[in-house]
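One protein chain is absent from this view; the other protein chains keep their places.
Let's turn to chain A:
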Amino acid sequence: MGAIIINSLREKIRSKTIYIVGGIGVAIILFLALNGSFSFDDKILTDCHELVPIVLVMVNLFASILAIMLSLSTIPKEFERKTTHLVLVRGIKQWQFILALTISNIIISLFSIGLLSISVIIYALVQGEIQVLLKILGSILILGLNISVLSAITSWLSIKLPETITGFIGILIYFVGVFHSMLSIFVKTREGFSRFLLEGLMTLVPNFAAVQKQSGQLVTGNYVDIYPLVLQGLFLYIILALTFVTFRKEV
């Protein structure tokens, strides 16, 4: 499986998407952060401690887009190219192949969040806030959990669904996950079967907002609740386990 992961990574690292979207992301984030473009209650935010969590949210947004883009075509492409044939005839099981490709998607998505993090690090350095760098790295690691889950979900969906539908659902899951807390409040206002149905759907969507919040908590030196992180880890585990049982009839 290691050979499949390495091969897939070697291909992905050559993908222009990472560098184009990543580069644009870094440029936009830096431009907005350094030009005082963020405001709250009509007050322009200039303080580094207030801005870093916002910049991290933007990093998460661009990294999520990249995670979806990088993960949605890996598996279908291998089936289209029929590389699967040469792998499966060697006794590798389909689930092993799919799992290896999913892991490579997660690794490359984590690489892309690392790339985007350059913007936060540059921003902190420009502001002379070297002491906050370690906290930023910790926050990025926490956000990496969100990115891993999103990449795994996109990879899993791509086993059966066409790329466009996978991409659409991936983005939908991202936005529902980011507004999870708000949407959960909305769901509580409903009654009867619609509430039951919506609550069920919300359970199926990972709570990206909760993890994002903990990343902000860490960087601002506040208490970090471990529960949402454990829950997200569990979510990742379940998605990876699903790749064991989801397969294509025709390879």
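Criterion: a residue touches a chain if its C-beta (ideal position, glycine included) is under 8 Å from a C-beta of that chain, and two chains touch if they have at least 3 such contacts; residues count from 1.
Throughout what follows, contacts and distances are computed from a predicted model.
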item: Complex member absent from the view - protein name from UniProt, among "SigE family RNA polymerase sigma factor", "ABC transporter ATP-binding protein", "Protoheme IX farnesyltransferase" or "NADH-quinone oxidoreductase"; value: "ABC transporter ATP-binding protein"
item: Candidate in contact with the missing chain, chosen from A:126, A:182 or A:251; value: A:251
item: Full-complex contact with the absent chain, from A:34, A:88 or A:169; value: A:88
item: Interface with the undisplayed chain - residues on chain A; value: 2-4, 7, 10-11, 14, 81-92, 249-251
